[in-house]
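Only a single protein chain was left out; the remaining protein chains are all shown in position.
Note that the chains are named A and B in the order they appear, and that numbering of residues resets to 1 at the start of each chain.
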């Protein structure tokens, strides 16, 4: 990051076409309404609100040959997000991308890896999101961002994703998962074959979140020299706590574990970007406020807010 | 177990006379309706559904001299369950007994110990179920299965339980408890005098479930050679999570700890039988589906289902 005072660039990326449920496009506004910007300022950051990514909802956006749904819309939006994130990263800002569904990580991480080639990724999610067009049973791109970033998906065959051709490939040893508990068969195989380190909920229970984060950080950042990107899917949390999300799965992280995780990443002093995704305020509206506030709190924790 | 492919024999044991509340006899059907059989098949097991234990509801089934209630009904049913479980264990199957109240463990464990004399038991429960006729204040046999199996109850004095005369005695060093939090005074004394290792909720909080399971398995299965029977009373879980049960107690295992426990037992490769008991779908019907699905999930975990 740049010299003091440091700046957070906020990019609203309400891209919702990576999955079928309406509402997740309202995530950025809901997070702004919940006061996330003031909260970030209170910790001592300057804030540069880049506004929202505007993109075309392509008509007749038929699936790719491989079955990826809404490829032109998502690809086009990803490219615009990529360009914005790249500009902000090159200006040495902390880049905070607020989704939208998890497809947005294609645009954000491809840009951040371009600006910060040594970067590593902590992916917090109930899901591995590492499908490709062959292994995906749904065709939803929000289940494929890691697949795209690792180039397990051949983006030349997916209309709209040509911009990925010249971006760096995310390497298997530069990503670690925390919170997994719902994995497709093809994803399980990919994780194994690529030797990707993943801490599922069994591991969180076995070791405790303290030890898990220690091992996760040691793995992706052994010499503590790499910038860290935190990609936080709110469905990593238990659905009793963050119910306003599209694909909830029983047995998730507690609020305390989630906050701890973000605090621990912040404590490294190396966290330079974050996605917060899959907050869908229209699912379970009674619980939307709770979910959105927790999302804001997690962002603040990742940016250095602490209790003591 | 036998050569591949391995088989799970499912025995429906909807015996409800070990306690006073109606409804727990519906446990086996509810678990079947929740798809437990398909779930087991998906993990790669063959399934041999032995159907339900049919038994006589003896009229005028007055308490034993010692005060055990419905002794002839429960004893008769236990003998039939014993015979079925013994046959399936001798056929080298994984024996899954679905209760019913916890009295069913008398029939299942006495049979499994006969077929597999080296077997050890992991008893997961809010309660110790080690009363005898003297210490029990209620006379409910579901509070005495460990008492019967350890022959702290003289079964010759309890009408219907004559079949236990020639079955092996469960030894105090072959059982370990996890999850205890509601113990009768007489039970407390029995645990102490017999030197039975018990991890109550205080211990789970002190050490964490990871370390507790390590210590529990080291204790009952130090050389990792003994077959393991898992007797899982759903009331071990916190009542906020599994409310459809007859004797809920505050402060229980979380879903994650319960799944972790079953996964850890499965990981040993030595688990050859399981009881799942005290799922009563008529208590708190709104929560019945949740309780039953969790029960099915725990069975799947104990049979080797994993996240990764």
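Operating definition for what follows: a contact is a pair of C-beta atoms (placed from the backbone, for glycine too) under 8 Å apart; a residue touches a chain by one contact, two chains touch by 3 or more.
Source: prediction; values computed, not measured.
K.L.:
Looking beyond the chains shown, say which of B:79, B:181, B:229 or B:256 touches the absent one.
P.N.:
Here the residue in touch with the unshown chain is B:181.
K.L.:
Return the single residue from B:101, B:125, B:200 or B:263 that touches the missing chain.
P.N.:
The single option touching the absent chain is B:200.
K.L.:
Can you work out which residue in B:208, B:246, B:281 or B:304 touches the chain that's missing from view?
P.N.:
B:208
K.L.:
Touching the hidden chain in the full complex, which residues of chain A are there? Just list them.
P.N.:
208-210, 255-257, 259-260, 263-264, 306-308
K.L.:
What chain B residues would touch the chain not displayed?
P.N.:
Residues of chain B in contact with the hidden chain: 180-183, 188, 191, 198, 200-202, 204-208, 250-251.
Methods note: only the chains that are shown with their structure count from here on.
K.L.:
If you average the CA atoms of chain A and of chain B, how far apart do the two points sit, in angstrom?
P.N.:
So the centroids are 43 Å from each other.
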